[in-house]
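The complex appears here minus one protein chain, its other protein chains still in place.
So that you can tell them apart, the chains are marked A, B and C in the order they are listed, and the count of residues begins at 1 in each.
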Amino acid sequence: MATPGATTLSDDTGPIPPALRGLLPVLLALPVLALAEWTLGASPFATYLLSVVGVNIILAVSLNIVNGMTGQFSIGHAGFMAVGAYIAGVTSLSLKEIGIPGVPVAVSDQLLFVEALLAGGVCAALCGFLVGLPSLRLRGDYLAIVTLGFGEIIRVFVQNTEAFGRALGLSGIPQYSSVAMVYFWVFLVVLVARRIAGSSHGRSLWAIREDEVAAEAMGVDTTGYKVRAFVISSFFAGIAGGLFAHFVPIINPGSFTFVKSMEIVVMVVLGGLGSTTGAIVAAIFLTLLPEGLRSLFGAMGAEGSLAQKVDQIRMPVYGVLLVVLMLARPQGLFGTRELWDVLPRWLPRKKKGLT
Amino acid sequence: MRRLAPMLLAALAVLAVACEKKTQPTGEGNSQPAAQLPATAQGGPVPAGNDVIVLGEVGALTGGQATFGISSRNGIALALKEANAAGGVKGKKLVVRVYDDQSKPEEAAQAVTRLITQDKVVLILGEVASSSSLAMAEKAQAAGVPMITPSSTNPTVTEKGDYIFRVCFIDPFQGFVMAKFARENLKLNKVAVLQDNKSAYSIGLTEVFRQKFAELGGKITVTESYSQGDTDYRAQLTAIKKTQPEGIYVPGYYSEVGVIARQARELGLKVPLMGGDGWDSEKLFELGGSAIDGSYFSNHYSPDNPDPRVQKFIADYKADNNGAVPDALAALAYDAARVAIDALKRAPDTSGPALRDAIAQTKDFPGVAGVITLDAKRNAVKSAVVLKVADGKTSYVTTIAP
Amino acid sequence: MSAAVPVDSQAAMLQAVGVSIRFGGLKALTDFNLTVRQGDLLGLIGPNGAGKSTAFNVLTGVYQPTEGEVRVAGKKVNGWLPHEINHLGLARTFQNIRLFRALTALDNVKVACRAQGALHPPKRGRVAKAGTALRNYRDWWRALMLTPGFQAEERELTRQAEHLLEVMGLSHRRDEEAKNLPYGEQRRLEIARALGTKPRVLLLDEPAAGMNTREKADLMVLIRRLRDEFSLGVLVIEHDMKLVMGICETITVLDHGETIARGAPAAVRSDRKVIEAYLGDSYLESHGGAA
Partner (left out) sequence: MSQLLQHLINGLASGTIYALVALGYTMVYGVLKLINFAHGDVMMVGVYMGYASAFALGREAQRSLWGVVVIFAVAMGGCALLGFLIERFAYRPLREKPRLTALITAIGISFALSYGFQLDVSFDGPFDFSIAGRRGGSFDFHFDRLVLLPGASPRAFPEIIAPTEWFILGDRDVVLWNWQVISLLIAVSLMVALQFLVYRTRFGKAMRAVSWDHRTAALMGIPTDRIISLTFMLSSALAAGAGLLYAIKDTSVTPLMGLYVGLKAFVAAVIGGIGNVPGAVVGALLLGLVEEFVVGYAASTWRDAVAFGFLILVLLVKPGGLFGRVAAEKV
């Protein structure tokens, strides 16, 4: 029971038949999501905020697959998000008037929404493949610069394409998104990340992170694994972008800059490179922090100026935070461990170990 | 045990939901028609206290367009101060709640949602950038809360619905003004265009200018582009120079225009530059130095306007802001706030539909940046002024009516 | 000269033919020849900087030979990637232990077990590679869906890895992170990991470095046992003469990248060039001949 995931799989004693294990979490999640949607449907602000949080979780968890588990360094995640957002947005816009015959409008809309999301995700994954293949063959640093460049290329492309609304952005995308849909994808990305981490593929990724030369010598197709991790990560970034496009009334190139990429990197590093739950906690914390401060200052009666200062110092503070974190605790809050590995002793917990 | 992960997450999500719910006063609705709450909740959002009316403002206080957002905030603050000093509206004081959107539309959408649902504002003012205004308009329209944008000039903003208004003219008009001025006043035949490809505003002005200038019999020699944040425009200017234009239309922001002017002169391009309201800033003179002298731009108002109303505004603004001369954005924001206050006074109550109708009836309202009459498309019908830059200040040249 | 095991039906599993490698102007290895068959136990020795590790790196595909040919299982592997060569049945350990430090002992071995995949040689060529890539994605999909077949595979991997740990006497360290193991056990874990790839030839790079006499003796027994139990050909780089002389049937001696001697331990020990290389000319002069 030492390594969460991998070894527990070998337990034959579990009460759940193997055939069901794959789908069970999904079956469990659906009613929870339905419940969440039902309770939150009436509060647009909670819906909006939770959607933003959810999208950031998807971004952080998916980036963690590349930056955390595989030890590569991508700093262009916002670029893949942009691809997903624009492709899904354009798809939805062009399918706006179309309904699937024989089903209610709401259902048809949601089906088309999922289709648009998948289109965005697949395009992002394709871009991930095209960008990753040359750069992942090279030494790690090159990935950083190439992903950064990719983000810029996407921005320029969007700015010059009439169909994407150029600099003004794309508005009028049907707002199909809901808390349930966002968190369904959050759930999926977490499930995927955890299952990769616990599988033989995940072990190969960890091996690459630990020692690329040794991994290669032990028969791990390091380039192949890196590219695959990158593709999956880009896919979910694309999905996150697609969701984003369906609850933010307008998407424009300014939303997917280098700064956005860095925000995601900060989330992953803060949570601990390699820790999925760490990425989740950091994403929730960093997304809600500004809103929390807003409420705090609002409650204190400080209008404008103080809250504004806080917003202003956010970016330099992120920078200093990164430096201090790397110096004091380079493994991030959780390191490679998961939330349940660091819970207090009196809670049921697993033995320490890497997935 | 590994099934713990998803379960934990699900539990976390429920927890988060629960927390979120708690912070919200129960039973309060939003004015979304789809809400399953009693219809009574729809009518009038209740202000925070009984003796105040809360207005909402979203602006870019940080990020690329921070100077615009800050000017707007100051203008609105001044208008509210005056209204409150005069006894407020319907016996109540006015308060404005300002949120920063970091010049990002998704943040603007979040902020406006917060204003509508948490702060229960009766009316929303903002934004400068059209992308952000579009995002806000969508939310405000859906919630049935009126919104007045002081200075978003993109035509699509007010097309979002009948709750969205503006107190400035739109991009096509500004492009038209400069084309007319260049052709008729300056008598130019050949003009080159240098646009900011990162800004929808710049692209919008370019399009109309090109079309109008050609219609008036002029010739556009070439259209080149740069991106906000660039500092070297020599390549574009060299290409422009080859076409030997008699003027260059640069509908960008002051932060780049000043440097463009210097480099144009450096390359031996001595022709006048022309632009739009994005030029309006004290910084233009510092960045452009003497190179910017002899250039023209269209604007919403001129500080030289001898009208006592304008001069009083300028004096009051200076007094409140360390002597800073109000730019057009401050003037427009001041006007927008006063239009809003005027509508609040006229409206029977502060509900969304009542306010909407009151704003829509605004006619011949004397603003500092021109007389405001809202047309059927909820845009202000106003004339524009053309200013000339010389010796570190602007001077009024002419007014062009629609 | 090269025939400790007589040439018979047994094919050469690993063969280096006239391999040379140059780094800039420096010749790190010149005309290197070597053949390893199943059941062989060969030694590769030489003073520091003689090119031993370079030879290993060329054989395993880390470096590309400037001249000559490396064949594994009868296939020319010049230009192949290390993992492809590994799939043909060649595994190695590292001089400066390169374990996956943050992974448990068991996971270290499981990485190797998994990666080795099918025993048939890897496909070359674009179409075949694309096919492999697609299969790989399907494989990930199975992991994501936790199909029963996948779960069975995982169990099988664990079983294999546990078996290897047992063979190497590391069962009690199963769940410890590799970096926390004592030095000797780390060395053994590296061998276990290499065995996880089901090699036919095992290359050991200074396996006894840092071990005491007792551990070395145990290691000698272990290496022999492994060769027999897993039907391996083994090639050992070692500084410890006693160990090499004790277990290797044929020894190749390198100096300055050149092969200066090859033969049975006894013959190598008395070779004049070898002594010269190890002890310098002065030793020979003062002692007047072979030791």
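Simple rule for what comes next: contacts are C-beta pairs under 8 Å (C-beta built on N, C-alpha and C of every residue); 3 or more make two chains touch, one makes a residue touch a chain.
Since the model is a prediction, treat every value here as computed from it, not as a measurement.
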Exercise for review: Pick out which of A:Leu20, A:Val107 or A:Ile145 touches the chain that's been left out of the picture.
Suggested key: A:Ile145
**Study point:** chain A residues touching the omitted chain (full complex)
**Key:** 71, 73, 75, 131, 134-135, 137-142, 144-146, 148-150, 152-153, 155-157, 159-160, 213, 258, 262, 265, 269, 273, 312-313, 315-316, 318-323, 325-327, 330
**Study point:** Chain not shown, touching residues in chain B
**Key:** 66-67, 197, 224-227, 229-232, 234-236, 238-239, 241-242, 255-256, 258-259, 262-263, 266-268, 283, 286-287, 289
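Here is the rule we go by: only the chains that are shown with their structure count from here on.
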Check your understanding: Just by CA atoms, which chain is the most central one?
Key -> A
Study note, to complete from the structure: Rounded to the nearest Å, the gap between Cα centres of chain B and chain C is 71
Practice item. Mind checking the centre-to-centre distance between chain A and chain B? Centres are C-alpha means, answer in whole Å. Key: 34
**Study point:** Set of chain B residues in contact with two or more other chains
**Key:** none
Review point. Which bits of chain B are touching chain A when the two form their complex?
Key: 1-10, 12-14, 16-17, 20-21, 24, 29-30, 32, 35-37, 61-62, 64, 73, 96-100, 102-106, 109-110, 113-114, 116-118, 130-131, 134-139, 143, 154, 156, 197-200, 202-204, 227
Check your understanding: Along chain C, where are the residues that touch chain A in the complex?
Key -> 60, 62, 81-84, 86-87, 91-92, 94, 98-104, 106-107, 110-112, 114-117, 133, 136-137, 139-140, 143-148, 150-155, 157-159, 174-175, 177, 193-194, 196-197
**Study point:** Contacting residues of chain A [partner chain B, same complex]
**Key:** 1, 4-5, 8-9, 16, 21, 24-25, 28-29, 32, 35-36, 39-46, 48-50, 52-53, 159-160, 166-169, 171, 175, 183, 186-187, 190-191, 194, 198, 244, 248-255, 276-277, 280, 284, 291, 294, 298, 303-304, 307-308, 311-312, 338-340, 350
